[in-house]
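All protein chains of the complex are present and in place, except for one that has been dropped.
Let's turn to subunit A:
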Amino acid sequence: MAGLIKNLRVTQTGSGSRTLQEAHRRSMDFFREACRALPAIMDRYNLQEVTTLADLRSKIAAEFRKHSKVSNLKVVDMLVFKGQEELQYCVDHSKQRHHLLGQYIIGKEGLAGDVHKLGETDHGESEFLKNFYRGNN
């Protein structure tokens, strides 16, 4: 499994999916593989205090859900391939802890948005400052 052996190739090439069912099956297989690699990833990056397995699973499911409306088979295959590549980087420790924290655990909204997520306490001082941190994007 991807999590146990470093440098095991997760990405798969080959002939593309021919039907939507096959593409769906491919993406679900990849989801299962990602979930199975999660305990090793949590171990490698010391994420035990920061998040739980269930939470990470939900985050991965949310990433999948972003592309739930895609129906072009080639696009689905490409998305699965990119996802597998991302998983490969996480498993191989090519990424670092702050990458995972920023991209998945806290997420983009946490970094430049709601300051509560960064762990700062809110004393109710300044709405202006909160909007300032949140930015205009």
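As a working rule, contacts are C-beta pairs under 8 Å (C-beta built on N, C-alpha and C of every residue); 3 or more make two chains touch, one makes a residue touch a chain; residues count from 1.
What we mean here is this: contacts and distances are computed from a predicted model.
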item	value
Per UniProt, the name of the complex member that is left out, chosen from "t-SNARE coiled-coil homology domain-containing protein", "Transcription initiation factor TFIID subunit 10", "Histidine-containing phosphotransfer protein" or "Acyl carrier protein"	"Acyl carrier protein"
Touch with the omitted chain, as defined above, among A:Ser15, A:Ser68 or A:Asn137	A:Ser68
Sole contact to the chain not displayed, among A:Arg9, A:His24 or A:Lys74	A:His24
Footprint left on subunit A by the chain that the document does not show	24-25, 28-29, 31-32, 35-36, 53-54, 57-58, 61, 64-65, 68
